[in-house]
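Missing here: one protein chain of the complex. Every other protein chain is in place.
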Amino acid sequence: MNFLARFAQNRGALIGLIILMSIILMAILAPLIFPESPWRMVQRPFLPPLEQEGFLLGTDTMGRNVASGLMHGAWVSLLIGLVSTTVALAIGVPLGAIAGYYGGLIDDALMRFTEFFQTIPNFALAIVLVAIMQPSVTSIVLAIALVSWPPVARLVRAEFMSLRHREYVEAARLVGQGDLTIILRQILPNTLSPIIVLASLMVATAILLESALSFLGLGDPNVMSWGYMIGAARTVIRQAWWLSFFPGVAILLTVLSLNLVGEGLDDALNPKLARERQ
Amino acid sequence: MSDPVLSIRGLTLALPKGADRRYAVEDVSYDVHGSEILCVVGESGSGKSMAANAVMGLLPKGVRATAGEILFDGQDLLRLDEKQHRKLRGLRIGMIFQEPMTALNPLMRVGAQIGEVFEAHNRLTPAERQSRALELLIEVGLPQPEKAIRAYPFELSGGQRQRVMIAMALALEPELLIADEPTTALDVTTQAQILELIADLQRRHGMAMMFITHDFGVVAEIATRVCVMREGRIVELGAARDVLERPQHDYTRALIEAIPGNHIPESRYLDPPAPLLEVSHLHKVFRSRGGLFKSSREVHALDDVSFILAPGETLGVVGESGSGKSTLGRCVVRLERPDSGTLALSGIDLSSLKGEALRRERRRVQMIFQDPYASLNPRTRVGMAIAQGPIANGVPRDKALKQADQLLELVGLGGVADRFPHEFSGGQRQRIGIARALALDPELIVADEAVSALDVSIQAQILELLEDLKHRLSLSLLFITHDLRVAAQICDRILVMQHGRIVEQGSAREVFLNPQAAYTRELLAAIPGREPSLASA
Amino acid sequence: MKTPLALAITAAAMNVTSALAQEPKSGGVIDTIIQPEPPGLVLGMIQNAPTRTVAGNIYEGLMRYTTDLEPMPQLAKEWEVSDDGRTWTFHLREDVTWHDGEAFNAEDVVFSADVFHRDLNPSARAVLQHIESIEAIDDYTVEFTLAEPFGPFPLSFEAGTFTMVPEHIYAGTDFRNNEANNHPIGTGPFKFDEWDRGTVIKLVKNEDYYEEGLPYLDGINWHIIPDGASRAIAYENGTVDVLPYGTVENFDIPRLTEMDNTCVTEQGHEYFSPFAMLWMNNREGPTADKRFRQAVMYAMDREFARDVLWNGLGKVPLGAFGSNAKFQKEDLEPYDHDPEKARELLDEMGYDGEEVRLLPLPYGETWTRWAEAVQQNLREVGIEVTTEATDVGGWNQRLGDWDFDLAFTYLYQYGDPALGISRTYLSTNIEKGSPWNNVEGYQNEKVDELFNEAATAYPEEEREALYHEVQEILQEDVPVGWLLELGFPTIYRCDVKNLVTSGVGVNDSFKDTWLDR
Partner (left out) sequence: MLYARLIASRLFKAVIVLFMIIILNFFLIQLAPGDPAAILAGEAGATDEAFLRQLRERFGLDQPLYVQLWRYVSGVATLDFGYSYRQQMPVLDLILARLPATLLLTGTAFVLSLVLGIVAGSLAAARVKKPSGSLIMALALLFYATPLFWVALMSVVVFSVYLDWLPAYGLYTVGAGHTGLALVLDVGKHLILPATTLALFFMAIYTRMTRASMLEASQQDFVKTARAKGLKNSVIQRRHILRNALLPIITLAGLQAGQMVGGAILTETVFAWPGIGRLMFEALQQRDYNLLLGIFFFSAALVIVFNIITDLVYRLADPRIKEGS
């Protein structure tokens, strides 16, 4: 309740949440509103928005319904964002936790490993990975996850380092709790709020990354994602602005809402700021 | 008496909505005259600093004055706009803050930070500012002032930084100096020096001074007059001697009585049958990790420490920060591993245990921590926090939780097991910490500064509780503190540590009343407000 | 359906003819685009399309070709063929010098064809296997003796096959590591000047060119702009005057052609006649069944693809032989867009919904869109299609390993079926590792026989009969899907005159081109 109330106090966060919910709703309702495949060529190409009933947002280069693509694409974009973030967390959290908790040589080794990943520019690495695995949803998700876990590991490590000498952790050690229990029960729950905040931003970044990959022609050709739509529309950006405009706005709104929600979460979960506000 | 320099009349400051009470201070009136030190005393939350903030125009966001006036030089400070107020700050009203470690800009040289005071009020040329800064540093007694003026804050000790703060506050010879808990964060010997400096400067410059503190010892040391505050209201206001010797109000009386050290109990410690804990030749060196291209640095935290602790005994370990007293405690509970030496608990050497063996022996020594806010996991219900130890040692969950209930009862907090730590006050949390330490039925408890973060009245209650439990459960206690008065009150014997070595050990009475080591004497002399009778007894 | 653009091209073509009447002006530098950046400029060593385009101005062959693919003189001023069609004698011009001043003679021809290209150039090797000997009769006469008559031989002198390289520079050296590769030396109307990698390749006028008054231009700047949209803008804001085929996305073409002072021509690709095809794996899976392949042909809406994706340019092919190819049979049963028939065929073969994998061609957006359209076409008749995106490397690998069910490609026809068409269907041409041979794995002895016979038959009428017979068989078997005879438009300012004067278009030199400014 306390958390919800604090979250609701942040107007931006609330707006963000509403936008995000509508996008999720769009994703869920897509198959109901547009049961036909978004790939289906249903009208003449380059039909401008608002010109014909049933084609509110017009049609694309091949006469496919933009509105349908946008709604089906919401699902794909969100899925790629969520799954790649989850995978990145699954790599970054344990690595950071172990490095931060044990410190010393283990920390050194893991951090060198992390630094090593950070030494290759992210986007370049993502491109190479997708090219190697050949574009598909799986390879894109993996590539995004592989380039985005280092910040997670660093954050978790920093949190663990600051928490591992907290008195309650030492108390837990004194009463004989094992390392794994301490990591999972004592420290991890207390690092969750920054992780959640970071994760919400990572979903946004992943959606941007996917669209950039698609733009370079490294998208999965079987799924209609927003990135794909912009990538496909870029060659006709001059004659059909709406083709890249709507998915661009969709990405913008999603990333925006995720950021707003992230900030809201940060405020609501960060007890220090909350205390200052009182 | 002359006209007051500062006169606060019926001041009421409202807190923002949602705070735990409506007013930070309510209907507060007091004067500060030239050449006097008014001590504003109170525990945390009493609102003692708020009026001072209002004087400076530095009220926290959301706090605003709803009634009263603050008269300074004929004008009401509450009615000044920011610009007018700014012109007074630093020039006519100076202020010293509590935390010397954070109150100075870490990225600016000391000289520049002092020079800024002149700059803010367009005084002197840049070159003159530096030479004036140097004079100020000399005046506040900073060693090697020529070097210090070019130093960054991190290169100075806490006491030295506080001297810099004082130099800054004095730079333009303000008529009113406000000192907000200026010595609280300092070691006792440093505190004594700073208090002396402040008193001396105040006398020499004839300033009016408002000195905010929680410590009646400090009050006794420097106050001309005293204003005691509680929950935003003044409970007592009068000349220092009157208030200290004949407190009118119950609250004042309780506070003064709560200060430990007014009597030293007879030692109950006789020849022990067999020591519970025998520590011999303990060494611990901390190294900053060197690398391929950099050398390592070493700090001897424990240097050949040996002592014994008898069953049922309370052994105090006293020292200033950096003395190694905390490292000693952490070695005893084996949060640190000593480099060499032995730690025999009932004959079993804990010093070299590792892994599973260490985990098994752990429950025999438990610890009570200093910070009641950091010692409980904010996401674990307190009952569970207590039960975790027994559960980890194989007690079934239900039984452990039931036992936790009983322990909470024992420390005076019945029926709260399913609450979270943030629902408790500092003192209550410390009780929960004690219950947690007791849950494993340990033979020895190490209390590391267990009461130093608490208000003095709470401190007394916790000490009482410890004493009581110790008797009821026949515990042994290793009591680590920086506060000799607390140690003297609760301990059978005391070890005095400095630079990782034990410089003196003996019964509490011996150490307190007849100190042998020069350092112990220095420590004792530095305690603010020691009654002469006690010192000479 | 003909779109306005297609009409515009016809008009532009007429414009070209009328321009010939005007008096050419000398001077000026032409700015155009090369896409992608070529790996190098020495023809024979590198056959990539952009290399041919740029180096076609530096190097020359013995002959050029009209837009009807008839040979014209170039370095050879005349030639004669023996009656049995086996001996070709070329008489060389005597006034030709290399860019470094050395004289060009018969030794250069023999060295180029017999040594240089034999060692480096697979296209040349394909012709050389029909040649018995190449001899210099005197300084300016060369004789090619063929093992048997080889119909396409006279077409082998364009930029990709037998271009003339200087013997005095390359003879006896390690060709690929020759210092001169960075500064190519030919006989052509333009000389290599500068290559600012990633930005521009500059050619300058060969002042000593042997054809009087030519070239008209002072130089050519080949701009390198990796992004299609930027290339379109480069034309729009006047930075470049000529957009060779494939340099802008198809979707930009209508907008560009509507600009003032802009002409389009589809000419200049007669020699290559690029033919888009859909490889269908004849070895395994549903695509191994003839009926399935026929169903695919019926399911695809090729008219739609041409009109929407290719701006109405190009031609929906009748069968295996393109309309520019020699010997096309015109009365074959066409495969019209007929989803119903496709479904029937699928039912008949008992297609069980087994998934087929489709590889798009990784050559830009149009091809990607096309794959999407075909995927949707096929899905609508009930074929389960998964598109598997690859980049160029992956695509080469997958085709070379035969790891596909359906795959887009396009092939050059090189004017003669023996050069450009038979290679796709001959079972002797089934070999892993190349994306250009009989990748689909079609095996038909009769077809092999007919193609082999036709290649060396003499005279032309005999070849025609054989080729007509093979087309009937192919039409029934559908070894591959025939998608589109691509129309590659070249867009240019109308005041650029005589841009395309031969059947290899912008791959030929700009020697006749002039600016009417």
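For reference, chains read A, B and C in written order, and residue numbers begin at 1 within each chain.
The rule we apply is simple: a contact is a pair of C-beta atoms (placed from the backbone, for glycine too) under 8 Å apart; a residue touches a chain by one contact, two chains touch by 3 or more.
Remember, predicted model here, so these are calculated numbers, not experimental data.
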Q. So which shown chains sit in contact with the chain we cannot see?
A. A, B, C
Q. Per the definition of touch given earlier, which of A:204, A:224 or A:261 contacts the omitted chain?
A. A:204
Q.
Looking at the full complex, which residue from B:27, B:76, B:116 or B:409 touches the chain that isn't shown here?
A. B:116
**Q.** Of C:31, C:301, C:440 or C:512, the residue in touch with the unshown chain
**A.** C:31
Q) Residues on chain C that touch the omitted chain in the whole complex? A) 29, 31, 36-37, 39-40, 46-49, 120-123, 125-126, 160, 176, 181, 196-200, 221, 223-227, 229-230, 233-234, 236-237, 239, 390-398, 400, 411-412, 431, 433-436
Q) Taking the full complex into account, what residues of chain A touch the chain not shown? A) 112, 115-116, 118-125, 127-129, 131-132, 134, 204, 208, 211-212, 215-216, 230, 234, 237-238, 244, 248, 251-256, 259-260, 276
Q: Spell out, residue by residue, where the missing chain touches chain B.
A: 56, 58, 82, 86-91, 94-95, 97, 99, 102-108, 116-117, 119-121, 152, 154, 165, 168-169, 288-294
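Methods note: only the chains that are shown with their structure count from here on.
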Q.
With centres defined as the mean C-alpha position, give me the chain B-chain C separation in Å.
A. 87
Q) What residues of chain B sit close enough to touch chain A in their complex? A) 16, 18-19, 333, 335, 359-360, 362-363, 365-367, 369-371, 374-380, 385, 388-390, 392-393, 433, 436, 439-440
Q | Contact set on chain A toward chain C in their complex | A | 37, 39-41, 45, 61-63, 131, 134-136, 217-222, 232, 234-239
**Q.** Residues on chain C engaged by chain A in the complex (per definition of touch)
**A.** 228-229, 232, 249, 251-252, 254-255, 304, 308-309, 360, 362, 365, 368-369, 371-373, 375-376, 379-380, 386-391, 393-394
